[in-house]
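Report on one structure; see the data block that follows.
Here the complex is missing one protein chain, while the rest keep their positions.
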Amino acid sequence: MKKNNVSPGDYVLLLGKGKTWLVRAMEGYDFHTHLGKVRFSDILGKPFGSPIYSEKGEKLFALRPTIEDFVMKCERQTQIVYPKDLGMISLEADIRSGSSVLEAGSGSGAMTTYLASLVAPKGHVYTYELREEFKRMAERNVMKAGLEGVVTFKLQDASKGFEEKNIDACVIDVGDPWVLVPQCWKALRPSGRFVGVTPTMNQAERLSEVLRASGFSRVKCIEIMLRNIEAREGKTRPSMMMVGHTAYLIFATKVLETSQSASSDLAEAGEDL
Amino acid sequence: MKKNNVSPGDYVLLLGKGKTWLVRAMEGYDFHTHLGKVRFSDILGKPFGSPIYSEKGEKLFALRPTIEDFVMKCERQTQIVYPKDLGMISLEADIRSGSSVLEAGSGSGAMTTYLASLVAPKGHVYTYELREEFKRMAERNVMKAGLEGVVTFKLQDASKGFEEKNIDACVIDVGDPWVLVPQCWKALRPSGRFVGVTPTMNQAERLSEVLRASGFSRVKCIEIMLRNIEAREGKTRPSMMMVGHTAYLIFATKVLETSQSASSDLAEAGEDL
Amino acid sequence: MKKNNVSPGDYVLLLGKGKTWLVRAMEGYDFHTHLGKVRFSDILGKPFGSPIYSEKGEKLFALRPTIEDFVMKCERQTQIVYPKDLGMISLEADIRSGSSVLEAGSGSGAMTTYLASLVAPKGHVYTYELREEFKRMAERNVMKAGLEGVVTFKLQDASKGFEEKNIDACVIDVGDPWVLVPQCWKALRPSGRFVGVTPTMNQAERLSEVLRASGFSRVKCIEIMLRNIEAREGKTRPSMMMVGHTAYLIFATKVLETSQSASSDLAEAGEDL
Partner (left out) sequence: MKKNNVSPGDYVLLLGKGKTWLVRAMEGYDFHTHLGKVRFSDILGKPFGSPIYSEKGEKLFALRPTIEDFVMKCERQTQIVYPKDLGMISLEADIRSGSSVLEAGSGSGAMTTYLASLVAPKGHVYTYELREEFKRMAERNVMKAGLEGVVTFKLQDASKGFEEKNIDACVIDVGDPWVLVPQCWKALRPSGRFVGVTPTMNQAERLSEVLRASGFSRVKCIEIMLRNIEAREGKTRPSMMMVGHTAYLIFATKVLETSQSASSDLAEAGEDL
């Protein structure tokens, strides 16, 4: 069972008047918001979900952060993949506790954090990144969520090939994802799943075509739109502004072209499959 | 590591010309499709992902079913929650390996199967259902996906109260979800998450209002639209028909009204919190 | 044929670096933008569509304003109906050259301007408004577009009844549109069309029910979503932000409950139909 009370060093999501802050509760420290100063000593030892009053007398709540909070509040320099898309990726790629997942590139580590939360405690995420500063940022963000134990960070060029074999799913979020398709085929177990995330139609089109030509089946491309609804008595309506586009999601399944016997498959799996 | 080869009794997703069938591979049995008869003896012992030829010479693939396949192909009598919505639910409710989840009602067990796949192997789903035939159907669907070990099925009226305490998330998919809000509050740990799934605006509105009035915070209501994109070289376009609506999703977090000391919280948690 | 050249007093849509300004070209006057000062004397006598250079040497274009420009740039204090919705209204209500239209309320006159542009030159728009300042604003906006000849502005309470009969279409954009349904039925010709514009689901629901109960048929409710596409070579994608909601549109057709002879209909039409 997860512990219910806030301990020193825990991350807490402060919620006040519709705004949220992801902060680390440290003995003897304060946190400043426009609602007034909050003392961490008022939070420590209390159950997550407790009310906390600022010096100005404003009421806030100290919530336990969800993985979505860690993703949305992560330190970042690039566009991150949105929750609406993350949820669909986990389902379509069948990523869950125990899965082994390849990711390229790590970017800010937002997606890595989410993937790690899915495969924990026994699965693993291998994430490739070319730029050292991004690798370090990804490491920091994954550590913040306490998931560093299930992630291996690699400062390596994925287009040179992945070192892992018999992987359950590949999640590719780079500008030219088609370049990595042959490498993904080699790294995936048969029936393993490929996921591509691309902002433009042109990338989605090219990636889909390359997947079809490279031993993948069940290729599909989707987009997800999320609308907030203001559900208030007698005046329920969708919010006026919404995010109209983030990315196209492309999914595919690795299939084998020739029927192999089980033993040859295992042999290959150990070699160069 | 998951085994890669099809064994007798395994479920297999047959894929042929864009159509799929979820079937159980049984020694000595055949499966009939419009593409011709497929012999299971041709699949057994082969890796998932292998090609299989029908008697008519048509090529099919024997894929490993994903949880989404089990959900979409489940035996059912009622509308199920769609993958686009399931993914969002897991994220917003922070349901993952190790979580304890309450569900009402079980319905056909499609959602139960998905929740079970998320919390496995150490978490648990407690699912309440009033109608015996639905309880049995849910059990059959969860067993099909091999997840019965992490689910407790209850033929019980959730409005009389849940027997579980300190639960991480409640997922409520019944016609009058507001009736269960006080019971969910009692069963949830502080900072635990509530999820409601309702087809109509009126339900979404009433549920949101009741949540706000019952010790929940961060109440939000969303809808998810999924569009398929036909990504083909030189003629990429969204599909003409799409699912325009399935359900509104309502999320909320349990907060505590008064600041409790850690010890009193633990005491309460063991009693009637 | 419309004249092609800008004359003194004409409205011109200045377009510069993606921004637009609706201005009146007056001899001897200047217009100031962040791109520098533009002299109207450089525009007068030139064809609409001509380039104009600011003092800073920036190139702008002097376009002929469309009705959409007049609508979107109108003086206003309230939310206006968006072009995406206006287009659908004209089609569903079959409003076109020669139509007679009732509107309540005038609001800022944006919708009035659009309706007037549709019915001109021989049709007519009768628009009811309770607040004098809105009536005057509507008059100013309609005059700007040069359409005052086809509009009658009334400072009158529409709920007390419309004075017009045998009207082709009613367009109702008030907070409690159901109140006006009986008045619309009386004012419309048989087979005439009703249009309601409401921001909330609750209003849409109540209005639809009242229409069904009041001698209207073919009642339908829709919403229109518009997405901008950034169509650029090799990087085409929808814009990130979009307007997710403006209003629900409710349409209905007046039908007669009992079969009338032609003559009795004409008699009634002259009286209290």
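Each chain gets a letter, A, B and C, in the order it is written, and its residues are counted from 1.
Quick note on the criterion: a contact is a pair of C-beta atoms (placed from the backbone, for glycine too) under 8 Å apart; a residue touches a chain by one contact, two chains touch by 3 or more.
Here the structure is a predicted model, which means the values were calculated and not measured.
Undergrad: For the chain left off this view, which of C:Val23, C:Val38, C:Val101 or C:Ala120 is in contact with it?
TA: C:Ala120
Undergrad: Consider the whole complex, including the chain that is not shown, and state which of C:Leu155, C:Ile222 or C:Met240 touches that chain.
TA: That would be C:Ile222, which touches the missing chain.
Undergrad: Just one of C:Leu15, C:Leu130, C:Met143 or C:Val179 touches the chain that is missing; which is it?
TA: Hidden-chain contact among the options goes to C:Leu15.
Undergrad: Thinking of the whole complex, not just what is shown, which of B:Asn5, B:Asn141 or B:Thr236 touches the missing chain?
TA: B:Thr236
Undergrad: Under the stated touch rule, tell me which residues of chain B contact the chain that is not displayed.
TA: Here the touching residues of chain B are 199-202, 227-228, 234-246.
Undergrad: Identify the residues of chain C touching the omitted chain, counting contacts across the whole complex.
TA: Chain C touches the chain not shown through residues 1-2, 4-5, 15, 42, 45-52, 61, 63-64, 66-68, 83-84, 86-94, 96-98, 100, 114, 117-118, 120-121, 166, 168, 189-193, 201, 204-205, 207-209, 217-218, 220-233, 236, 238, 248, 250, 253-262, 265-266, 269.
Everything below uses one rule, namely that only the chains that are shown with their structure count from here on.
Undergrad: I'd like the Å distance between the centres of chain A and chain B, where a centre is the mean of that chain's Cα atoms.
TA: Here the centre of chain B sits 20 Å away from the centre of chain A.
Undergrad: State, to the nearest whole Å, the distance from the C-alpha centre of chain A to the C-alpha centre of chain C.
TA: Whole-Å distance between the two chain centres: 46.
Undergrad: What's the distance between the Cα centroids of chain B and chain C, rounded to whole Å?
TA: It comes to 47 Å between the two C-alpha centres.
Undergrad: What residues in chain B touch two or more of the other chains?
TA: 201, 205
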